[in-house]
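Quick notes on the structure that follows.
Missing here is one protein chain; the remaining ones are kept as they sit in the complex.
Here is subunit A:
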Amino acid sequence: MPTVVLLDSSLSMTRPVSVEGSEEFQRKNLAVHGLTMLFEHMATNYRLEFTSLVAFSSLWELLVPFSRDYNTLQEALNNLEDYDKTCLEAALQGVSNVVQQEWGTSCPCQVVLVTDGALGIGRGSLRHSLQTVKQRVDDKKFPLPFPFPSKLYVMCIANAEELQATDSMDNLEQLINLNGGEGQIYTMEGPLCLKSVQSMFGKLIDQAYSPFHAVLRCGNLTSDVQVFPRPEPVTIDEEVDPIPKTVQTEGDEIGTGATDDTEEETSTNQMAGKSPNFCVLLHGSLKVEGMVALVQLGPDWFGMLYSQADSKKKSNLMMSLFDPGSEPLPWLGRMSQLGPASDAAENPYGEDDSKSPFPIQPKHKRSYAQNVTVWIKASGLQTDVQKILRNAKKLPEKTQTFYKELNRLRKAALAFGFWELLKSVAELLERECTLLPDSAHPDAAFQLSHAAQQLKLASSGDSKYAVFEQNITPMLTDFSGGGGADRI
């Protein structure tokens, strides 16, 4: 989940904090200190996370575009300048643009707003923005909620009492509410000092940036893993099951850490690289075999593991999560019903690996996979009538197709209560019979008049002749013998 750090660089951030010691800090210094701590944590535990830095006052500026280079971020932080007043709305709009340009609207992002809680005065202040939030025209909408899934964390370089003295806290809370409640406000406890800013950012790190450690298990083969990015809880149904599902957290203990950890510190990394790891084995085999492994993440929650290579041929183990539920992929069927292939009476993959039990076919074919009849457009009906007439001209060679098309039309006409059509087609067939050339096979005339008669009977609604499942069968004639289609 990429992060945007939105740092208040208005003049009020340069206010000194009263400390008893000799050193004098500005609020800005505290903010920089906290962010440094965050960046250090990311550089160690979240090296693959993209972070960008935006500074704002009355204007906003993208100081560092999304990057994994935490040195650059740190440098920009250290060279921060001071500007004029706080104008949050424009800055949030800026964040929204920056994120959408880079990641589109489907990628979840975290926005960390660092401010002293002095949210401006008059036009452009947060108070003013919030008061006018309902009177906006379409193109000047308030940037929250962000169009992408987001969490907004507000880090206040101020303590709660200070914020509650003004309406700052209320305004910030309103801001979180506008973002669909997605986010949190952090304030400093006790005096404004390095220690309390550390503890505040520590809380943020625990909440939003704790690495996700897990154990991957395949029978007795195991491996400790870190999952990146961290899987977030999912709500399946706000009504029936309002508690968000999390990836299984119960301490399912297994003997981990079996590698020699008696080695010296310095060689630890090398040893880790050199002692066999199940992930590498699994990845290698998945890659060679072109297979994926199902992975269970909790009750009724599954995903899959596979090898994914990038353009540079570097490959790694990738995990995709399915929707929580018992049947996340319809073509796999119910997950709980997947069992070992060796239990099946016959190898479902075939002796020579030529078959597969997947995909599971649905019980009923979809409309496009069966020959459905739709006459909503006149052309649909005309095409079906023409098909019958075309085959009628080629009787008796096309006897089977002729009756197949005829019966399809008959079924639909009966279902739609469209008896008039049956009569009309019967007349067409009778006329076709009279127009037969002298050279025509005698069977053609018999079949045409037989079909016409049967359609007429069906159109009478007589329960004997209008049964839906009953088909009109070719008339057995002296000529037809074993069936018209067999003859040339």
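The working rule: a contact is a pair of C-beta atoms (placed from the backbone, for glycine too) under 8 Å apart; a residue touches a chain by one contact, two chains touch by 3 or more; residues count from 1.
Everything that follows uses one rule, which is that contacts and distances are computed from a predicted model.
Chemist: Which one, "General transcription factor IIA, 1", "Non-structural maintenance of chromosomes element 1 homolog", "Integrator complex subunit 13" or "Thioredoxin, mitochondrial", is the UniProt name for the chain you do not see?
Modeler: UniProt protein name of the non-displayed chain: "Integrator complex subunit 13".
Chemist: If the hidden chain were put back, which of A:71, A:337 or A:473 would touch it?
Modeler: A:337
Chemist: Consider the whole complex, including the chain that is not shown, and state which of A:59, A:121, A:165 or A:218 touches that chain.
Modeler: Looking across A:59, A:121, A:165 or A:218, the contact with the absent chain belongs to A:218.
Chemist: Based on the whole complex, identify which of A:80, A:208 or A:385 touches the chain you can't see.
Modeler: That would be A:385, which touches the missing chain.
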